[in-house]
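Inspection log for the structure reproduced underneath, given as structure tokens.
With one protein chain withheld, the remaining protein chains of the complex are depicted in position.
Chain naming follows the written order as A and B, and within any one chain the residues start at number 1.
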Amino acid sequence: MAKKYDFKASELPISPMTLTTTLENPTGGWRSFKPVIKNKTAPCTATCPTKVLIPHFIDSLVKGDLDMAANLLHRNNPFPSITGRLCHAPCELPCNRGKYDEPISIKQLERFVGDYYLDRKGKPPRRETGKRVAIVGGGLAGMSAAYYLRSKGHEVVIYDRNPNLGGYLRYYVPEYRLPLAVLDAEVGALERMGVKFVLNTEVGRDIGFEELKEKYDAVILAHGSSIPYTPDFPGVDLLKSGWDLMKEVREGARPKVSGKVAVLGNGYTAFEVARVLRRLGADPFVVYPTAKIRIPFSDREIFTLAEEEGVKFFFAKVPLKADRRDGKVILTVAEWDGKAVVPATEREMEFEEVFLAYEGTADHGFLPDTIRSNGTLKADRRSGETPLEGVFVAGESVSGPSPVVNVIYSGRSVAAAVDAYLRGRTYTPENMPEVVGYERIVTDYFPKAPRVPEMRLSPAERIHSLTREEVLGYTQELAMKEAERCFNCGFCNACGNCYVFCPDYTIKWVHGRPKVDYEYCKGCGVCSEECPRGVIDMVKEREF
Amino acid sequence: MKLIEKSQYTVLKGNYAVAYGVKLARVEVISAYPITPQTTISEKLADMTATGELKARFITVESEHSAISAVIASSLAGARSFTATASQGLALMHEMLHWATGARAPVVMVNVNRALAPSWNIWTEQTDSLAQRDTGWLQIYNESNQEVLDTTILAFKIAERVYLPTMVVLDAFILSHTSEPVEIYPQELVDEFLPPYEHPNAINFDDPRAIGAFARPDYYMEFRYNIQKAHEEALRVFKEETELFAEMFGRKYDTVEEFMLDDADYVLVLAGSTATTAKYAVAQLRERGEKVGVMRIKLFRPFPVEDVRRVLSGRKKVAVIDRNLSFGHSGIFYMETKAAMYGAKDRPPIFGYVAGLGGRDIRPQDIIDIYEDMKRREEPENIIWKGVRV
Partner (left out) sequence: MSWAWVEVKPNENDLMHPGHLACQGCGATIAARLALKVFGKNAVFVIPASCWSVIDGAWPQHALQIPVFHTAFETAAIAATGIRAALDMKGRHDVHVVAWAGDGGTFDIGLQALSGAAERNENIIYITYDNEAYMNTGIQRSSSTPLGAWTTTTPDERPEDRPKKNMMEILAAHRVPYAATASIAYPDDFIRKLKKATQIKGFRFIHVFSPCPPGWKMASNLSVRVARMAVETKVFPLYEIEDGEVYTITHWPRGLPVEEYFKLQGRFKPVLKDPERLAYVQRYIETQWERLVRLHEASHGYLPEEARATIRSAI
């Protein structure tokens, strides 16, 4: 209620001139809905397996604060330079901007910020907890877990049988996709953080699992899925290993392969092997069990690249047998309907060589039976907890072949579970607040603008090199331009709309952020309506 | 040499006397719109401001409504402000006359009394100003061009002491366009009498307030009460200021002027220039031994009830001569005089005469006729028409 006075006539000014201000009139009482400023989850973040804070880091990028952008980005993804190159970017599929013109090129922005920060990151934690964690396997899963556990102040020791960290990334993923320098820099950052590596040491052979369990407060198993699957058909032993080829090439060998060659496989490894063969001078054909339209999203990018480079495909086909005649391999293939071979569709094809490139499976031989069942590990999908106390599992060792981002998430969430375990707390999986749909975006505030294309080599340029990176990404200028397209769904970027349009001046601007003055806010809802990104909700105040 | 001795003596039409009064009052904002018989005031002031003789902004508005609105605003923005009009123009201003009072804008306006249309008639009649009786303006009626000049100066002084708008009234043509000798005082002396204008509620950028804000019933009435109090105060202020004016300028005015009243049994009451005619007629009647005098009402609002009672109580008969009419009732000075006498001791019978509407001449003989008519009558009447052909 407005303040009341009992002025006597003699106390009045001469004319009806005001004496005070409307601040005495707390109009908040008029309200039936109140605006609540609350950040939400962008669909990109919600879809990103490791929940990268996408609108957040893009906002900092727009504001020109690259260090802040990198910080926000690393919160949920320790290796943006890797995902920025290898990730299949599921985040871009539901991007709200995609419903308006084209989705944001999140992956390229991530790569830009990651690369900017690559040599700057790797600070040791401020406090040590004195707890010790062993990680078996220094692939991406192990590295991701190590990053987060070390940042929490735990002592982290990675055991790997290889002479260096990286697992698949170091020994199989071709350099034109992921330059060694990038991986080395990520490993270097871990080193600077104080993560310890015990290399050339195979657990189960050079050191026992039980011993690790005893020496450490917790053990994370992140040994990957490194045994290539080999199908069973006559003559399979006549064929070459695509995996071995990849490894040789990665180590510098350039075997001569020419003419028509076939690659048999069931995933992106097959596509990648074919691309390597193309670069070695061969004319590769991929024999692939599913139909073209069924290629999973995660494999599509590599498929497209392969196709552009002239790799040919036999879709929905499976090999039935192989023979060697006159130095050539005769491969018999048949149509595959997804469940069975289609009768009377066999046909013979002649190749110079045939390479096997099926996805790998895990080798859990060094582990006790208590945590194994049927060749897989018994573990919680998120926390990685196993029936053995203090033993956790992360990465492909538990999930089987997976995209890098899932593996990173696995390492990150398991690290959180381990941290909770070490501190005697219960692990609670992170909760995502409500996702902001396209209907809450006020697109009027965003001029249409096409996605900024990243720099890439042409297919003709690509097939001439096994080491030259094929995607070159963004310059800072391009990155900024693309970043500006982002709606920042559900994330208050301090655009000021709510403050500018509030008819009651009850949205105040405090330390660069909006703040509602509920004493006077009448609850008109203009702020909520004009927030371009769905940050402000109108919440029912009381029942009538 | 005393300052007053520097006065200039000249012959001026009433409207120019107004203009000189305005000039001497150092008015800063003037806005007016042409209407006979006011127009020559505006023209003279336009001249004075154009030549720089008077340092003021003259706003050549598109209507009287705007003229009055402009000066209310300028007055509340801290500038001494003036407008002038007549008849239709005054009627058009009506809304803003209330506004000026409510906003307590001490503007001064000259109204040259002119009859209202239809029929179109440009000659003198008091109905235009008297119809604005309830707008809260002070109203001061004049008999001569000297008085017009003097009253213009006085009006600013009084208005600015009580923060009420003030109307100075003179008769169309009889004063406005008739030349009489007028003393124009030296500026320094007027400056001594009339200090620079200030309004405590004027627009102030260092202390921003809203002026004229809407007020709910809980507060409105107190503001109205204060306006009434200001009117009551204005009566005292009028006396003080006319006293001071007499000291400084040698001319004494009062709320009512008494002419040959000392021993009078009969009183003729009227306002404006007709008083001169009445005085002439009364002088003749006196020669015949009639005990008659004239009471000229100068201050109409606030109405000088006490003075009217003092003058009229105990007389045998009173005739009020109105050059105006409130249709359906009577002449307005008559009505007011009667109301003032209600409850007075020794109240005489009061007779209401209506004469000279639309500028019809009121000659000395008409006054004598009225006097004789009154003497003859037993019962007072509200309207006794003088000179109408029925």
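To be clear about the criterion, a residue touches a chain if its C-beta (ideal position, glycine included) is under 8 Å from a C-beta of that chain, and two chains touch if they have at least 3 such contacts.
Small disclaimer: the values here were computed from a predicted structure and weren't measured.
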Option from B:Pro34, B:Pro186, B:Gly212 or B:Pro380 whose C-beta touches the chain left out: B:Gly212
Full-complex contact with the absent chain, from B:Asn15, B:Ser66, B:Asn111 or B:Thr255: B:Ser66
Full-complex contact with the absent chain, from B:Ala46, B:Ala131 or B:Ile203: B:Ile203
Hidden partner interface residues of chain A, rising order: 2, 5, 7, 16, 18-27, 30, 59, 62-63, 442, 444-446, 484, 486, 488, 493-497, 499-506, 509, 512, 517, 519-526, 528-530, 532, 538
Where the unshown chain meets chain B, residue by residue: 28-29, 31, 55-57, 59-63, 65-66, 69-79, 81, 95-96, 99, 203-205, 208-216, 219
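What we mean here is this: only the chains that are shown with their structure count from here on.
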Chain A-chain B separation of Cα centroids, rounded to whole Å: 91
List of chain A residues in touch with chain B within their complex: 4-5, 7-9, 12-19
Residues of chain B touching chain A in the complex: 76, 102-105, 163, 199-201, 209-213, 215, 218-219, 222-223, 225-226, 229
